[in-house]
Structure formats: C-alpha cells, structure tokens
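Every protein chain but one is kept in place in this view of the complex.
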Amino acid sequence: MRRQIPLLLTFLTGVAIIISFFIPHKPFNEVQDMLLDWTIIIAGFAMLLGIYSLLNKHITHIKRKDAGWGYSIILTSFFIGVFIVGIISAVRYKGYSLSPGSSLYYVYDYMVIPLSATMFSLLAFFIASAAYRAFRANKLNATLLLVAAVIVMLGRVPVVENAFFRFLTRFSDWFMFIPQMAAKRGIQIGVALGMFAMSLRIILGIERTYLQ
Amino acid sequence: MKERKGLIFGSVILIVVFIIMFIKGEPSKNIMVWIAAILTLSIYSFLYKDNVFYKFAEHLFVGVSVGYSVSVVWQNAFIRRVFDPLFITRTYIVDGKFSLYLFLAIVIPTLLGMLMVSIFTKKHGWLIRIPIAFVVGSYAGMGIAPSFQAYIFEQTQSTLYVTLSISSFIMIVGVITTLVYFFFSKEHKGFLGKTAGVGIWFIMVAFGASFGYTVMARISLLIGRMNFLLHDWLGVIK
Amino acid sequence: MRFWEKVMKLDRRWIFLLIALAVLIPFLKPLRLPLTVTKPARDVFDAIENIAPEGAPLLIATDYAPSTAPELDPMLYAMLRHCLSTKRRVMLLALYPQGAGMAQAGLDFILPEFPDAKSGVDYVFLGYQPGIQAIVMYLGEDVRLAFPTDAYGIPLDSLPMMKNIRNYDDIALIVDLAGSSITLTWVTYAVARYGEHLAAGVTAVSAAQYYPYLDTGQFVGMLGGLKGAAEYEKLIQEKGYTKAREIATIGMDAQSIAHLVILFLIIIGNVAFFASKSHKKKRSTAGS
Partner (left out) sequence: MNILLVFLFLIQQTPDSLPVDTAQVTEIVRPAPPTNVIAKDTPNDAGGSISVEWDISADDGKGLKNVNLYNVYKSKTEEGKFDYVGTVGAARTSYDDQSVEKDNKGYYYIVKAQTKEGVESEPSNISSGKSQAQWFHHGRWAYLILGVIFTLFFVLYIRMAKGKKLFIRKIAGLDAVEDAVGRSTEMGRPVLFVPGIGLLSDIATIAALTILGKVAKKTAEYETRVIMPNYDPLVMSAAQEVVKQSYTEAGRPDSFNEKDIFYLTQDQFGYAAGVDGIMLREKPGAIFLQGIFYAEALILAETGHSVGAIQIAGTDRVTQLPFFISACDYTLIGEEMFAASSYLSRDPIMMGSIKGEDASKLVLIIVIMVGTVLGILGGLHLGLFENWFSNLINWFARG
C-alpha cells in the first residue's frame, strides 16, 4: 500500500493533465492550472524541510564547534535576519515585499544582486580557462570544437575592418543559423523523445526510483 | 615556486592599482555601495584561492538568499494561496453560498503539503511519497502533451522548411545524423556508425560555435562589474 | 622543451589575471581600437544631425529592460549628449514598465553634464503608459491622448517645448531602443500608417533579423549592439559634441582584447601541445 497509493496518484494526476490538454470543455480546462497551483503550495511546505535541514546542519556545527563553525553562525544569522526583514516588508507593503523603499528591496539590491552578478561574471574567467584546456587539436572531435569556436569568436569582434572580417562576421552568423541550429534541433528532438519516454515510464509506474 | 611568486606579484599589482584609484578617485559615500563592493571583491578573491573573505561572502550569500526566498515563499504559498483565501477573502463563498469545490481546491493541497512533515515521524514517514507522487505525476503529464507541442512539433516543422539550397541540405543532414547518433538499440557500426559519426561532428561543431558565441556575453558581465567598481564605488571614471 | 610542457599545464590563475587586465586596461586608458563607422550607424547620426536645433523634437522610446541595458544604455547616453549639447529637443517615453526606469536612470546619469538643460524646455520625459499598440496609434493623433502629463505629473500644455507638438507631424524622428520585437510595432503603425521616420537601436543578437527593414527604408538607420553604440560615440566625439567617457567604446575595446587574449591562449595551448608531443616522439625514437 505504501507503494501502490503513491503510484496510483502519479498515474491519475499525469492522466488528468494529459486529458486537460485535449479537452477545452469545463471542468477539464481548469485542471492543469489548478494542479500547477497546488504544486506551488506543496513546494511551500517542502521549504519547511529545507529550513529544517539547513538549520539542523549548521546548529550542529555550532554546537560541536566543528572547523569553520563561525561561518555557520554567519549563515544562520543572515538567514533569520533576512527572513524577518522579508516578513516585515511584506506586512508593511501589503504583500508586495519587494516594493521600492522596503527593507527587503535594499537587501535584494545591495546584497543579492551584486553577489549574483559577481558569481555570474566569474564565467568571464572560467570560459577563458575552459577554452584554453579543451580546445586542443588532438582529436578530430576536439578540432571541430576548436575550429568552430575560433571562427565564431573572430566573427564577433571584427578587429580590423576589411573584406575578410566582414565575410567572417556574415559567415559566423550563417554558422549559428545553419549547422549549429541543425545539431541543436537534433538534440532537442532527442531530449523531447527522452522526456516523453521518461514521463510515460513514470505515469505507468515503471520508473519509480524517486519513490524509494 | 617561481610561478607562485609571479602570481602573487600579479595579484599584488592588481590590488595596488585599486588602491591608487581609491586615492585618486572619489569613493562613494553610500554605505550600501561599500557593502556591495566589498562583497564583490570577496567573491573575486576566490579566483586566487579559497580564503576567509570568500568563505564569509559565500556563507552570507547562502544565508541571505535562503532568508529571501523563504520570505517570498511564505508570501506566495502560505499567505496568498492558503491563508488569505481561507480566512480573509474567503473565495469559497460565492454569492453568499458555500462552494465545496472551491473550498477543497484550497484545503486539499494544504493537506497534501502537510504530509511533507510526516518525514519527521518514524512510523508514517512513507506518507511523504504522496505529495511527491502528486508533483511528479503532474509534471510527467506536462512532459507528455505540452512538451510534445513545444519540442517535437515545432522543431520538426522548422526543419521541414526545405528549399533548394546548400543551407537547407546541411540543415536536413545535420538534424537527421544527430538523431541517428541518439539511436541506442543498435550498435554503432557500419552505415549506422558512419552516420552517427557525422552526427557527432555536427554536435561538436555546434558546441564549438555556441561556446564562441557566448564569450561576448560573459565578458560583458565582467565589464558590468568593473563599471560598478570603478564608477559607482571608486568614482575614478566619470 | 620542458618549457612547452609547463605551458601546457599552465596555472589557470595566469589566465584569470590576463582576462582581468584585458577588461581593466581599456577602463583606465581607452585604446580606441580602429573602428570603422558603418553606414547604418552613420545614417542614424545624420538623421539626428538634420534635426533643426530648437525645432521639432527627437522622440526616443526606451523600450528595454535591465537585461539588455549594457548594450542599449550607451546608445541612449550618446543620443542624449548629442541632442542636449546641440540644443536639439528630446522627448522620452517608454512602452514597457521597466523602460521608464531605464530612461530616468539615463537622464540622471547625463543631466549633471548639462546644467543648463531644463525639463519641459530642452527635454521632456513622458514616462510609461500601458497598451503598446494603442499608444503608438495615439501618438499619431495627439500626444495628450496617451500622455496627458509628463512623468512628473505636469500637464503637457504648460510645458513650453510641448506647446506646438500634437502628433507625428510635429516630431522630427523616432528612435526606438529595444531588445525585443517591439520595434516592429513602431514600424507597423508609426512608419507604415503615419509615414514617420524611424531609427532603431537593437541588441547585437537581434540585429541580423532587422537588416531587411534597412533595405526597404523602413528604418532610416540602425545601431546594432555595443559596436553600433561605439560607432555612434565615435561620431559625436569627432564632431566635438562631448568629451565624456565613451562606455561603448571602452566595452568594445575590452571585448576585442578579451577575445584576442582567449584566441592567443588557444593558439599557445596548441603550439605547446604539438611541441611537447613531437619532443616526446623524438625522445621515444631516440630511446629505442
């Protein structure tokens, strides 16, 4: 029963969504939106487990004075602090906690955004180091990777304005539109079929690792 | 050893450049900008190696982002979708009449969500499978019908715009050979092997091209951060 | 030959250092790498240059969001500098809610350079109104239908600059800065219906799809991405309109250098790879 009930539920919800895709008549038209709305509420409760896991881990660290327990204090206190700020902002701005001027807005603007943008910008460095390592003409496949990358990169920044670079710019555009797009489409169709098969296996209860 | 000295030397130069600019420029008077700048530099310090500053910024980042997202989830899931409709706006009362359908539409997901907490009990821990099964089932349904529309049909259709041209020929060959590469049930030998080989060439060329294409966008991100440090924070550049 | 083997296993932090310098140096000292101004960019410049000072205004629509701002902000800055320094009048408006923020930020950034410029006299900021297509149509009848007041709540009729401006007939040129297909709305309604002149500022990625509109003359000119913005900056610098920092030019310099650094690294990596391979071969043949 501990297996059958969840598997049956998976089957029923899956089929309900598929049916609602084909039948626009009431009440089927509302099924999809309603079920997706429900998953948001469920995800909200799941967050409680996340918080428990996080606090449990770090409070244990602090209690045991493990290596780096000071950082656990930082993490926990910022978590609790920002959460309280968020709730206060939500109450003050009637649910729109991110309204300009709210405290949460400041936290977001001067902490979350710069930190995210900086992490994101690390890619400028990593894309260079990855290119250095990976683009070696040692095997045919790697050579193809290398040649295509070099052509497109040169096409992006015409260092000198002449006929050759103008051609290169247009060629690299073509390269993105045709051969690149071809492989991308092939992969994408494959992914869609793989997803289709996986979804079918899940709905039919063949694939059940996630319900261990 | 010599190499490490060189690296330290290089990093020191970078730091000195920033110090000179700090003296020459008009640093921002906004404390929040200072916090943002210090956090930015702390993250960058990780490029040299793991250190106190990065550890600090990292733990702060995780803490702040969890606090932020929990407060947003609190608002979106609990207040807006459960608490308000149940107790404040009472959406389940239509024209003064109680609608069981609308009432259950709020209560059922709430009960499903509460089952998540069953994990903390030894005996009823399996109940958590019910909400998990529900979520997975819904999206597996989505994975069949709508993704059919979005991927299989659209991609096939745009491949089908065939004209008498080399580009069109390359497109068709590329899509078909790539698909052949993903054949799993036959060994890739003989004709099938050769075709799949062409497929992997296409895949490699495509990956190389999109790698090269992305470089510009990634460098732009760094330019953006530099602009923040040099303009907003240090005020060296007007 | 041990040298090449070392290069092959280069500590990646050297690469990081090179990239950091490649982006930092153009900020400290703009290199102004050679940049040829392309015809679509020159056409935009000429079209604005042809607007009479203190006459019919230029309308700039800031229809973009922070995600495309790095490419489009420099265009807005350059155009504002161009107009304000030569007493050409500017109207700003946004068809996207976030676009209003971009225009306001642009004004906040540029206005300190022009202490004489007055709102309502030299420029007017109309803000944002919902209803993309309807707004573009209303501008063909009367600006006041869509924007009864400017962004700060002042009725248009009390603004000296707006007194004689009713619709497209009184606007010299429209520039649409956008990272989406909203440009096409301007083409369909303002250009096709009312015969207004339109120049476009678009992102590098979407530039390719807009070339046909240049060919048909529906755009009088176009700026594509950071490069287009850099070209425009070069033109206003040549005319001596501004001495301000050219952010797009710096950006293009940084891009070019960073790309060259990466290409150089790839070449060095391959040279090292082949050099050490041939060395190994030699050693192994000598050994046997």
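Order of writing sets the labels: A, B and C. Residues in every chain begin at 1.
By definition in this document, contacts are C-beta pairs under 8 Å (C-beta built on N, C-alpha and C of every residue); 3 or more make two chains touch, one makes a residue touch a chain.
Predicted model, so just to flag it, every value in this text is computed and none were measured.
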{"item": "Residue of A:50, A:70 or A:95 touching the missing chain in the full complex", "value": "A:50"}
{"item": "Listed residues B:44, B:74, B:148 or B:201, member touching the removed chain", "value": "B:148"}
{"item": "Absent-chain interface as seen on chain C, which is shown", "value": "12, 129-131, 133-134, 137, 140-141, 145-146, 148-149, 153, 189, 193"}
{"item": "Residues from chain B at the interface with the omitted partner, ascending", "value": "43, 46, 50, 54-55, 57-59, 61-62, 64-66, 68-69, 116, 119, 128-129, 131-132, 135-136, 138-140, 142-145, 148-149, 152-153, 156-157, 159-164, 168, 172, 175-176, 179-180, 182-188, 203-204, 206-208, 210-211, 214"}
{"item": "Touching residues on chain A - with respect to the absent chain", "value": "21-26, 29, 39, 42-43, 46-51, 53-54, 56-57, 60, 68, 112, 115-116, 119-120, 122-123, 126-127, 129-131, 133-135, 145, 184, 187-191, 193-202, 206-207, 209-212"}
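Rule of thumb we're sticking to: only the chains that are shown with their structure count from here on.
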{"item": "Between chain A and chain B, centroid-to-centroid distance (C-alpha), Å", "value": "3"}
{"item": "Separation of mean Cα positions, chain C and chain A [Å, integer]", "value": "29"}
{"item": "Set of chain C residues in contact with two or more other chains", "value": "16, 19-20, 23, 255, 258-259, 262"}
{"item": "Multi-partner residues of chain A (at least 2 other chains)", "value": "124-125, 127, 131, 135, 146, 149-150, 153, 156-157"}
{"item": "Complex contact set, residues of chain B against chain A", "value": "32-33, 35-37, 39-40, 43-44, 46-47, 55-82, 105, 108-110, 112-114, 116-117, 119-120, 126, 129-148, 150-152, 155-156, 158-159, 167, 170-179, 181-182, 199-216, 218-219, 221-222, 224-225, 228"}
{"item": "Interface residues, chain C side, partner chain B - complex", "value": "11, 13-14, 16-17, 19-20, 23-24, 27-28, 70-71, 204, 226, 244-245, 247, 250-251, 254-255, 258-259, 262"}
{"item": "In the complex with chain C, residue positions of chain A that touch it", "value": "124-125, 127-129, 131-133, 135-138, 146, 149-150, 153-154, 156-157, 159-161, 173"}
